[in-house]
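Right, I'll just put the structure down here and ask away after.
Every protein chain except one is present and positioned as in the full complex.
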Amino acid sequence: MERDQLRAMLRDMLLARRFEERAAEEYTKGHIAGFLHLYPGEEAVAVGSLHAAEPSDWIVSTYREHVHAMVRGMSPRAVMAELFGKRTGCSRGMGGSMHLFDRALRFTGGYAIVGETYPVAIGIGYAVAMRGLPEAVLCFFGDGAVNQGTFHESLNMARLWNLPVLFLCENNHYQIGTEIHRHSAVAEVYRRACAYRIPARRIDGMDVLAVYEATREALAQIRAGNGPQLLEFETYRFRGHSMSDAGAYRPRVELEAWQRRDPLAAQPAAEALGYPTQEQIDAAGEDCIGRFCRHLGREGVVAEDELEALRREVDEIVEDSVRFALESPEPDLQDAWDSLYAARGKEVLL
Amino acid sequence: MERDQLRAMLRDMLLARRFEERAAEEYTKGHIAGFLHLYPGEEAVAVGSLHAAEPSDWIVSTYREHVHAMVRGMSPRAVMAELFGKRTGCSRGMGGSMHLFDRALRFTGGYAIVGETYPVAIGIGYAVAMRGLPEAVLCFFGDGAVNQGTFHESLNMARLWNLPVLFLCENNHYQIGTEIHRHSAVAEVYRRACAYRIPARRIDGMDVLAVYEATREALAQIRAGNGPQLLEFETYRFRGHSMSDAGAYRPRVELEAWQRRDPLAAQPAAEALGYPTQEQIDAAGEDCIGRFCRHLGREGVVAEDELEALRREVDEIVEDSVRFALESPEPDLQDAWDSLYAARGKEVLL
Amino acid sequence: MTERVKLWQALNRALDAEMAADDAVFVLGEDVGLYGGSYRVTEGLYARYGEWRVRDTPISEGSFTGLGVGAALAGARPVVEIMTVNFALLALDAIINMAAKIPFMSGGQFPMPLVVRTPGGVARQLAAQHSQRLEHTLMNVPGLRIVTPATPQDAWWQLRQAIRSDEPIVMLEHELLYFDEGPLDEGLPPPPMHRALVRREGEDLTLLTYLKGVGQSLEAAERLAAEGISVEVIDLRSLRPIDWERCMASLEKTHRLLVVEEDCGFAGAGAELVARLSERAFYLLDAPPRRVAGLDIPTPYNGRLEAATIPQVDDIVQAARELCQA
Partner (left out) sequence: MTERVKLWQALNRALDAEMAADDAVFVLGEDVGLYGGSYRVTEGLYARYGEWRVRDTPISEGSFTGLGVGAALAGARPVVEIMTVNFALLALDAIINMAAKIPFMSGGQFPMPLVVRTPGGVARQLAAQHSQRLEHTLMNVPGLRIVTPATPQDAWWQLRQAIRSDEPIVMLEHELLYFDEGPLDEGLPPPPMHRALVRREGEDLTLLTYLKGVGQSLEAAERLAAEGISVEVIDLRSLRPIDWERCMASLEKTHRLLVVEEDCGFAGAGAELVARLSERAFYLLDAPPRRVAGLDIPTPYNGRLEAATIPQVDDIVQAARELCQA
């Protein structure tokens, strides 16, 4: 892989973590409201998979999608402003945290009803396949979303018509407070794909390079016309389900064990954020991002001082996004009506 | 198996065929209206499976359920009268062909929205399991119904909580006009159960004894506390989907090939109904009901004259049901309101 | 040139015309292809346009309606057929929470050129689960538009307009109207999609209705004319938006309001009609407004009872008579 790309991935991961922690702060201050679902712990999934996608591909995501949006190319300003409900937000302040959209980036939302991403994704895939285009659709969902009927219905249709859809499960083992063994009769999500003859693999979602490679291969298969694929990424969220969830249902030891595998924990940044120290992580043995970092070091991609520089860059970007959001104007009611009727054009209704 | 039971099964199959053909006639005469989904060709499934059930078990069926109701013990009178929309019908004329109910028989409907039988069945199973009773639920559905989201959702919960539910797929290879390979990415329905760790088998649904044995074994497993099971019965409907369907989408050769495997075609009765002759069937080789009949002959269960007698008995029962239905009174509007508010009892609303 | 065609044929021609004109248009639903559609609406299109543009689906209403939403996001123009509106209960998340909200939630970035066609109403003894009417549920959804063609000419006009619109539109069709015949002139310029049309002019009473109610009301008006009661029958043609100006203009003349609807009366489509016009035309009305609507009971299978639970011409005649005496 290109050195620039590796660096870009590292940068995106650092940005993602910083952005989300900062959003949490702003939530506490009351600048952000509603449900706020944060991504810390899961960065390797969005970063690895979206770096493997082409600009002509389409992205469909959930309510936990700030990082997907930014890795896809949305500016942190547009995302933060949307979280603030400002007119300069990517959805003009109408959508908020759970409904990020960007037509130019083919980022088609931002869905907050669990299980909606499947039909949207196969619909886009259908439009693509009908026209014979070389595009693919990346469809994100959580482990809890797998039990929604639309999973079943949509995967069946995806295979039946060989639609170019990559199903990406962010298996963080929890459906809010319900652990996967308590919500799924089969806890290995990838095994469910057998009911539709969809090729599927389980990947270590804490290993950004493994995520990247698996996604690249799956997309290659899809572009070769072989129909849908499914990837399950095992990961973990370090925070509560949303800002209103203290996460008391998770054993403390479980949280700590996963934090040791944190893709970012090996970074100096981790300390500042209060995550385990380098010593603790080293002592914990197998650490997927430690491996990524050693790799980066060995290849001379990122030296220690460069890492520091990256962190500073990322900090500044996030601070800038907060300033931008704070200073941006609020939308007015006319913006709301315009949003609702934007597609009406010159159509005369009555 | 007891000789009486074998005879009873044969009788039920003959009755089923005769009843349905007679219902078709009455439909043509205008005594029955609405949708009328008939069962000819599939008798071995209902008869084999329901003979294996206990009176304490629960039955949940679809809109193609006249035969299930009668095999379960509902009188042909009550069923025919319901098809006629009469007050003496099992649902007082409110439900009609698609909504047969009988509380005493634990026959809980008659559902006309495809995919509804699963949640109803797991609900009954839940109530049973919560109380630790030795009862099981038989849940019928078609091959087309497998693609409804409720299949997925319900099977997951059934396994998760080890509910005592037997899922019985009547795979007649068609969802109205859509052949199974055009509606299901995996055309072997039983294979879909793997996504829920539910034990599943595919059975020749034209072989009433195989259906019976498989059901008995599955129910034994369920009663032993091993959780849900799924059986797929391969079968075929000889008529259109409903009375308003001419069935033009099916290749003629396909229909004939399956008629050769008709569980009833080996019976003298078959000729009278215009189905293939004994010679044609013998020439066709492998005929599952021919085997059943040879078995019955070999064991001395049913001699040729007894068969004739059975046919006459069945004819008379069906004719009686038609007379009864014709002569029965229609419900009035008060019956309708009483049906709606039957459960209100002494409750004061306002 | 005016021909006489059945309503299903007018829909069929509208689909054909739009599919020929724009290859972004495609149709999907259960048995719309090889089988030709349960009410023949898509007959012949499969042979003509192939399986990608006329797609037979599994029984997965929630997801194939959602598929329409996704396809619309990617620039296609899907026409989803939900075999009957009874199954639309399984697709309401796609219609209400996705199709109707995405354009808004995206700040206006994404148009939603989706049409959902679905037959409904009380047909002939299909019993409670197959006699659903969902007018009211869909009417309360901002972002959605609802059209209700009652004639072949409207079916032709409104389906073409709906396909060309960039907003999500539900077309409610009535199962008993498909085989009704009426004039169709393909060349006639269409009125706006949501405009109400006066089907019969009258002086004494404004009768608002839609779909199957139109024919029944015209029949009732004919009989009432013989008694000297002159009824103005307005076919709403659209339930969201509603052509209030047309309704008000009529009330200014007649001062009496009767609504004929097939759905259950309590909180049905007629509720909004009566409510809004009571608010707006309060000083115009000479008598209490009235609804002739379905009874508040699930539909019985028995034929006579079924008929007793939905408006009949007699009911309309009687209500109109009483209203004019009030």
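Labels A, B and C are assigned to the chains in the order they are written; within every chain, residues are numbered from 1.
By definition in this document, contacts are C-beta pairs under 8 Å (C-beta built on N, C-alpha and C of every residue); 3 or more make two chains touch, one makes a residue touch a chain.
On a predicted model such as this, the values are computed, not experimentally measured, just so you know.
> If the hidden chain were put back, which of C:Val54, C:Ala271 or C:Ala320 would touch it?
For the chain that is not drawn, the touching residue is C:Ala271.
> Which is it among C:Gly29, C:Pro113, C:Gly143 or C:Gly202 that touches the chain not included here?
C:Gly143
> May I ask which residue of C:Leu89, C:Val198, C:Ala225 or C:Ala307 touches the chain that does not appear here?
Among C:Leu89, C:Val198, C:Ala225 or C:Ala307, only C:Leu89 touches the chain that is not shown.
> Please identify, in ascending order, the residues of subunit B that touch the omitted chain?
Counting over the whole complex, subunit B touches the hidden chain at residues 58, 60, 89-95, 99, 101-103, 108-111, 113, 116, 118-130, 149-150, 153-154, 156-157, 160-161, 335-336, 338-345, 347-350.
> Would you write out the residues of subunit C that touch the absent chain, in ascending order?
Residue positions of subunit C that touch the missing chain: 62, 86, 89-90, 92-93, 96-97, 100-101, 104-105, 127-129, 132, 136-137, 139-143, 240, 263-264, 266-276, 278-280, 282-283, 285, 287-291, 295-298, 300.
> What residues on subunit A make contact with the chain left out of this view?
33-35, 82, 85-86, 91, 93-99, 111-115, 144-145, 147-149, 175-178, 182-184, 249, 330-333, 335-337, 340
By our rule, only the chains that are shown with their structure count from here on.
> With centres defined as the mean of C-alpha atoms, identify the chain lying farthest from subunit A.
Following the centroid criterion, the farthest chain would be B.
> Taking every chain's C-alpha mean, which one sits closest to the mean of all protein C-alpha atoms?
So the chain nearest the centre of the shown protein is C.
> How many angstrom lie between the centres of subunit B and subunit C, each centre taken as the mean Cα position?
37
> Round to the nearest whole Å and give the separation of the Cα centres of subunit A and subunit C.
41
> Please tell me the distance, in whole Å, between the geometric centres of subunit A and subunit B computed from their C-alpha atoms.
Computed value for the inter-centroid distance: 47 Å.
> Among the residues of subunit A, which are close enough to touch at least two other chains?
Within subunit A, the residues that touch at least two other chains are 149-150, 153, 156-157, 160.
> Enumerate the residues of subunit C that touch no fewer than two other chains.
57-58, 60, 62-63
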